[in-house]
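With one protein chain held back, the other chains of the complex are shown just where they sit.
The letters A, B and C name the chains in turn, as written, and every chain counts its residues from 1.
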Amino acid sequence: MKKYIVKRILGIIPLLFVVSFLIFLFIHLVPGDPARLIAGKDADLQQINAIKHQLHLDEPLYKQYIDYMNNLFHGNLGESIKSKVPVSELIGERIVPSLELSLLSIAWAMVIGVLIGIISAIFKNRWPDNIGMITAVSGISLPNFWLGLVMIQIFSVKLGLLPTGGIETWKGYLMPSIALGAGIMAMIARFTRSSLVQTLKEDFIRTGRSRGYSGLTIVFGHALRSSLIPVVTVAGLQFGFLLGGSIVVETVFSFPGMGRLLINSIQMRDYPVVQAELMLFSFEFILVNLIVDLLYGFLNPKIRYD
Amino acid sequence: MHNLLNVNNLQIAFRKRKKSIKVVNGVDFGISKGEIVGIVGESGCGKSVTSLSIMRLFHDTSGEVVGGTIQFKEKDLLELSEREMRRIRGKEIAMIFQEPMTSLNPVMKIGKQLIQGIMLHLGLNREEAKQQAVEMLKLVGIPRAESIMNEYPHQLSGGMRQRVMIAIAMSCEPELLIADEPTTALDVTIQAQILQLMKKIQRERGTAILLITHDLGVVAESCDRVVVMYAGRVVEEATVEELFESPLHPYTQGLIESVPKIGNRKEELYSIPGHVPNPEAMPNGCKFASRCPYVMDICREREPQLVSNNNGRKQRCWLHQSIKEEERKTIG
Amino acid sequence: MSETMTVSKQQIASKRGTLSTFWHDFRQRKVAFISFLFFVLLVILAVIGPYIVPFNPQTPDYNHVLQGMSQKHWAGTDEYGRDVLSRLIAGTRISLGIGISSVLIGAMAGTILGLVSGYFGKWVDKTIMRICDVLFAFPDILLAIGIVAILGPGLKNVIFAVAFFSVPSFARMVRGKTLEVKEMLFIEAEKSIGAKTNRIIFRHIFPETIPIIIVYLTMQVGTAILAAASLSFLGLGASPSSPDWGAMLSMSRDYIGTAFNLVFFPGLAIFLTVLSLNNLGDGLRDILDPKIKD
């Protein structure tokens, strides 16, 4: 087990290497010149070139990549081209709210989604199933910025219950987490349902019934655990996406998360920040996948890691 | 009348696109305490459905008992509430299934699967239930009973798993054990061991066993009495000896003919020509008529009744009964 | 020869049988069936929409801007005085078009990658799957921004961008199915007869993956419509003047406090469309996926 984890983590390193190269290539492929964007509209060519030189952007690409990798190896993510703030500090400030929001979103989505999925599976093709599935699927069918805008109109403006945005209090997390979690809830509910429906057709369920277990015991005690295996994968994947932040939801709710940092950095072509953030996303994503795999093993005893 | 289970005129239908299709139509048989009764027939003859109906395990399928009674001891199982039925399942009637690979919960340890039912039905505490579970595993001949308690099904071989299934089924000491093709999925040598085990349990515990199988060899080896089913009907019932010595129904004869015999070096094994009729389009008359070598005109017109002679032997064939007999029976 | 003839005849017969069973099963699922009818309606609207609109969806009327719902303008008028209902109807073609065409492109590329990856295995599989992993790890919207930034704005590039990020999921899914089918006997048999790889992949494996692709396609169209709307939100969508629902929603969102109908109706149109597609997909999956089927 330990060996497996170590092996997997070591396996991440070459992958990150490839990713770092791809990211570097990607952001330099996207048109745009940070020097010009920093310099503002008044600047002339001379000034832009001076800024370029100061930022080493006038050096050949391969050299920029080598410098970047060299810094990376020394644990230095560089500093923002625009604000001169160290990238680690910039990301550090954003990652905590983003992480909290992701956790909250996935938590409620998981609980409600699994519950709806169970109810739907038990009452398959009957009205509770239909209602449950329509509710769940509604969550994945709404443009989430629309959901966010409408929620603000209702809960902040009309009812005055929740702040329109910001995270000064924990209440600031509620609406963004609903907007973010709705789609995930839907996905989890659907996966739980189909997975549970499938499991309930398994022979061992019949065995359970033949032993006189009640329906609830069968569902919760016997079927649920194996049904959750694919659900965990989906949830893990979605959590990985969540960590990347949502540009749209963060914009609607003025939420200081990774998504807005990313879009702002992209708009400013703030290469060090974009690079670091994308590297972090990839790393988080791979890490979440690893955790999902381990969780998989916990849920499914057939899997052994060696 | 048998003193444990009596199935009378059982009729089971499945719903398919708003049509109701009878797959079991008039099944009668019974089991006495401590007896091993086999139900044989080709797949699709309704034998498994019959066994499931005794347990009322049609959950999640469109199957439904549409007629007849299932008398277990004093109760008609079809009349019980679901809650009352749950008290019977596993405790008084237990069941083992064909597929030992999939009939155990893959994500639950063996011990837990045993203990759960014991605690539920016998009202023991966890420790006592554990004791009982280990004892059961020993009963079914599992060598390292204690350590297997902590293993998952996938770590065991097929034979071992079927033993575990039997242990689970026997764990609450039921009076009737229904075994639906318990050996079909196993190697021949393992098959024999499992059948031995079931006979041993019947001997030692006095459990009655209803053995559902398509394999006459299995029947010959373990049963006291045999019910032969064809197309949702009982066509013949006899003791094992009688059946093999003098099968009355042409279908039974065909079945026995098709069992490979040691020393028989025939090029090809005998098989009954033709197909089982489609339950959606059942012919009138005897359902076996289209495949019967002795078919008569009457066979195609009217279906014979299941007729019993004095010593309890029954058959459903115009060769062995006349219309008069039938009329007499109807009158009487 | 005669034997193959009979086989194929039987196959046809059984296929026809499956189709009618399918239709019957499908009608049984009311939610999916209603969704299907709604979708058919949308497709009809997409085809005839531009001919039945009460007003020209593009002609501005500066004297009647931002009118609320009325007998004349059922859904009100927008900031240029254009009839919102007419725009919604005319926009069906664009919104559905973006969704369907981008997913078809994504599905095509993904299916080919998945088939190749699953069939050949080894390093081919590894390479393709690793690339898919990396693509997966990139936030969707970011990829889209990048693509639109590199290729420039416009409907075609939006479609391409949305198509791009549906590729890895199709590839993974088809690969999984391919692996399953590959193991099945008849492929082995076919191989030993000496059939060409192309033939095996496209004549034998591909048909087996069709049901699952159809299911996924249906649901993915909804996702694509939402993704296109998100791009519009960021100003990277289709042309802002086209009556694409996402563009309408995004352009009108500043009016949410003053002209709620402007924001509400495009949102509703997107919601109902995606909802019906998802329900349809769920229903199809229930029927077509043998694992869940009764």
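Definition applied: a residue touches a chain if its C-beta (ideal position, glycine included) is under 8 Å from a C-beta of that chain, and two chains touch if they have at least 3 such contacts.
As a working rule, contacts and distances are computed from a predicted model.
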Undisplayed chain, where the name is taken from the UniProt record, one of "Glutathione-binding protein GsiB", "Biotin-independent malonate decarboxylase subunit beta", "Membrane-bound hydrogenase subunit mbhJ" or "Formate hydrogenlyase subunit 4": "Glutathione-binding protein GsiB"
Option from C:54, C:68 or C:152 whose C-beta touches the chain left out: C:152
Residue touching the undisplayed chain, where the options are A:38, A:77 or A:237: A:38
Selected from A:139, A:240 or A:256 as touching the chain missing from the view: A:256
In chain A, positions touching the absent partner: 30-33, 36-51, 53-54, 82-85, 90, 93-94, 107-108, 111, 149, 152-153, 156-157, 159-169, 171, 174, 221, 225, 251-254, 256-257, 260-261, 264, 266-269, 298-299
Contact set of chain C toward the excluded chain (per top definition): 58, 60, 62, 65, 79-81, 145, 148-149, 152-154, 234-236, 239-241, 250-251, 253-259
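What we mean here is this: only the chains that are shown with their structure count from here on.
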Chain pair with the higher count of C-beta pairs in contact (A-B, A-C): A-C
Maximum centroid distance from chain C, chain identifier (CA atoms): B
Geometric centre distance via CA averages, chain B-chain A, whole Å: 54
Chain centre separation (chain A, chain C; CA means) in Å: 23
For chain C, residues contacting two or more additional chains: none
Chain C-facing residues of chain A, complex: 15, 18-19, 22, 26-27, 29-32, 125, 130, 133-134, 137-138, 140-146, 149-150, 153, 157, 186, 190, 194, 197-198, 237, 240-241, 244-245, 247-248, 251, 259, 262-263, 266, 278, 281-282, 285-286
Residue ranges of chain B touching chain A (in the complex, touch as defined): 55, 57, 59-60, 85-91, 94-95, 97, 99, 102-108, 116-117, 120-121, 152, 154, 165, 168-169
Partner chain B, residues of chain A touching it in the complex: 200-204, 206-214, 221-222, 225-226, 299-302
